[in-house]
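Before any comments, here is the structure.
All protein chains of the complex are present and in place, except for one that has been dropped.
Order as written gives the chain letters A and B; numbering starts at 1 within each chain.
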Amino acid sequence: MVSSRDRAPGDILKYSGMSVSEFMKKDVDIEDFYGKLKNRLKKMEKMGYIRPVDYNISEKGKLGGLPFTLKDSICSKNDPTYAGSKILEGYKPPFDATVAKKIKEAGGVIFAKTHQDEFAFGTASTNCAFTTPKNPWDTERCCGGSSGGAAGLSVALDLPHINLGESTGGSISEPVSFTGAVGLTPTYGTVSRYGLISFANSLDKIGPITRSVEDAAIGLDIISGKDPMDQTTVDTEGNYAKDLDGDLKDTKIGIPEGYFKISGEGVSETVKEAVKVLEDLGADIQKVELEMTEAALPAYYIIAPAEASTNLAKYCGMRYGMEEDPEGSFREYFSKIRGKGFGDEVKRRVILGTYTRMAGYRDKYYLKALKVRKKIINDFKSAFKEVDVLAAPTAPIVAPCIDEIEGMSPVEQYKLDKLTAPINLAGMPQISVPCGFHRDMPVGLHLMGDHFQEKNIIKVGHRYEKERGSIKYPEV
Amino acid sequence: MENEEIEKVASMASIDLTEEEKQKLEGDMENILDWFSRLDEIDTEDVDPAFQPIEIKNEMREDKVEKCLEREKALENTKNKEDGFFKGPSTG
Partner (left out) sequence: MDENNVKIGLETHLQILTDSKLFCGCPTSGNDEPNTRVCPTCLGMPGARPRINKRAIEMGIKVAVALGCKTPDEMNFSRKTYFYPDMPKNFQITQFSVPVGVEGELTMELDGKEKTVRIKRVHIEEDPGKLKHVGGSVLSSDYVLVDYNRSGIPLCEIVTKPDLRSPEEARTFLRKLSEIFEYLGVYDTTGDATIRSDANISSGGERAEVKNITGFKDTERALRYEIRRQKNLNKRGKEVKRETRAYDDKSGTTKALRTKEQEADYGYIFEPDLTRIQLKESWVDSLRDEIPELPHEKKRRYIEEYSLPKEIASSICSDFAMTRIFEDLVNERNTELVANILSGPVKKVLNYNEIRLDESQIDKDKITKIIVMIENGEITDRNAEMIIREIATEDKDPEEIKEQKGFGKVSTDRINGMVDEVLEKNKDVVEDYRSGKREALNYLVGQIMKKSQGNADPQNTRDILKKRIEK
């Protein structure tokens, strides 16, 4: 960690370290800027973060040409969008996701899709059919998942930009904690999912991945709002980036001790130090008991695959994506294409999700998990009667090595979601802010809030970040 | 989970699995389902299922005709087409 923004001298780095709000305020030579951006793309591609798309440089709107990336599961018109899967290779959506439309209308430029686990099934981005993004701090290590490409890019690309990730069970928070980025997962229903290739519709949330809390808040302002194209969206006030500054004197922060116990010691200690910083800033720190923590992960791994297995039924070698001559009966043809097109983890979750909603098991697994989810929501709701924000480690460990992940059993891998699954099941907002290092790898401070109380977590995150000072990011 | 059961689920999910894949899945599923069984201990009497994490109700659209996709665009992502129709495998 360093104390101030080191700007390297010379022309080539004049945009380096510039924040999104600075970009929007300053008079940027857009041609020059995109020239620099273009020079960096090859490297970013090589690191496994992005698949560049054709874009037109523009300077219009309030964003003035601010660059954006979309997770590979977010559709943008005529841009290759594969959701990390071979079965969608070559697919070009004929329409824009609502978030893509909003970015374009505000004058943003979508320059790439970021790599992810296939259909977002993963915690390390090692399940991507195309590439595995490498951690910018240590290329042996993973970027986390499933929005791994976006989490890696926001740290590795030293130019102002906003990445849109997507979280179902922690796929924004977990990877950003592994790469030292900031990830804001809004309340379910705050951002339209129209044009998001679904993983699990009752859990999926699109959110910004950036270098700072303020940039993330700006990102959320651009993409949030009720959308007639998604009937699960709700009216929110927006203005997340307004009045960020504020003291923590009246802020009550709850500490779920169980979350610290689950985490490795190094991570736990690092986050405790961050909590101490918050306390010194005047926050009222209280211990909080969350009874349902242990139940969340199994419930999540029932609900998410159950929904996912129906969402993925449409990929069958017709209309788009992987296809062959449609010979023989549909049963054989569909099974063949799906057998070829899906990766191992996708097959596992489709089988799992199909099983838990079968006639004899539906009540035992699927319905039971939905009821457990209700209890988890109630659990958080009662905690938020006492406190404004919950603070805990985002992930129990720092980014593991890629080959370590590959040696893990499915359940071991699933457990990387242990701290993020509960709040995601509850559909409550969360932000992960880097708060130090353990074994030279970044650690994330997870700030969680009640439904639609994004302002609270943004305020605490932003205040913490100011106190922490800027980070010296690795050069990629 | 028995081999037979894996095959039934795979057929319901319409996925071809190799013998190797089936065997691997059998073991994985065994572990995962075992892990799920801890939910049995949680009392969910009188708890309503949470369909979505937030309470949203009664979202409906007025019955208005909107613009369709041009047929060319609809068909552009596939080679399997004929005379404006999508082409698919037989239902036999």
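Everything below uses one rule, namely that a residue touches a chain if its C-beta (ideal position, glycine included) is under 8 Å from a C-beta of that chain, and two chains touch if they have at least 3 such contacts.
None of these values were measured; they are calculated from a predicted model.
S.K.: Looking beyond the chains shown, say which of A:L37, A:A97 or A:I377 touches the absent one.
M.R.: Of the candidates A:L37, A:A97 or A:I377, A:A97 is in touch with the missing chain.
S.K.: Touch as defined at the start, partner being the missing chain; which of B:I6, B:I32 or B:L75 qualifies?
M.R.: B:L75
S.K.: Which is it among A:A129, A:A150, A:I197 or A:I397 that touches the chain not included here?
M.R.: A:I197
S.K.: When the complex is taken as a whole, what residues of chain A touch the one chain not shown?
M.R.: Residues in contact with the chain left out: 73-75, 81, 83, 88, 91, 93-95, 97, 193-198, 200-202, 228-232, 306-307, 309-310, 313-314, 316, 318-320, 326-327, 330-331, 334, 354, 357-359, 362, 366, 370.
S.K.: Tell me where the left-out chain touches chain B, residue by residue.
M.R.: Looking at chain B, the ones touching the missing chain are residues 12, 14, 49, 51-52, 56-69, 71, 74-75, 82-92.
In this section, only the chains that are shown with their structure count from here on.
S.K.: Which residues of chain A touch chain B in their complex?
M.R.: It is residues 90-92, 94-95, 187-189, 202-203, 228, 231-232, 234, 292, 294-295, 298-299, 301-302, 309, 313, 316-321, 323, 325-336, 338-340, 342, 344, 347-348, 350-352, 354-356, 358, 365, 367-375, 377, 409-411, 425-428, 451 of chain A that touch chain B.
S.K.: For the complex, give me every residue of chain B touching chain A.
M.R.: Per the touch definition, chain B meets chain A at residues 1, 6, 9-18, 21, 25, 28-29, 31-33, 35-36, 38-40, 42, 44, 47-54, 56, 59-61, 69, 73-74, 76-80, 86-92.
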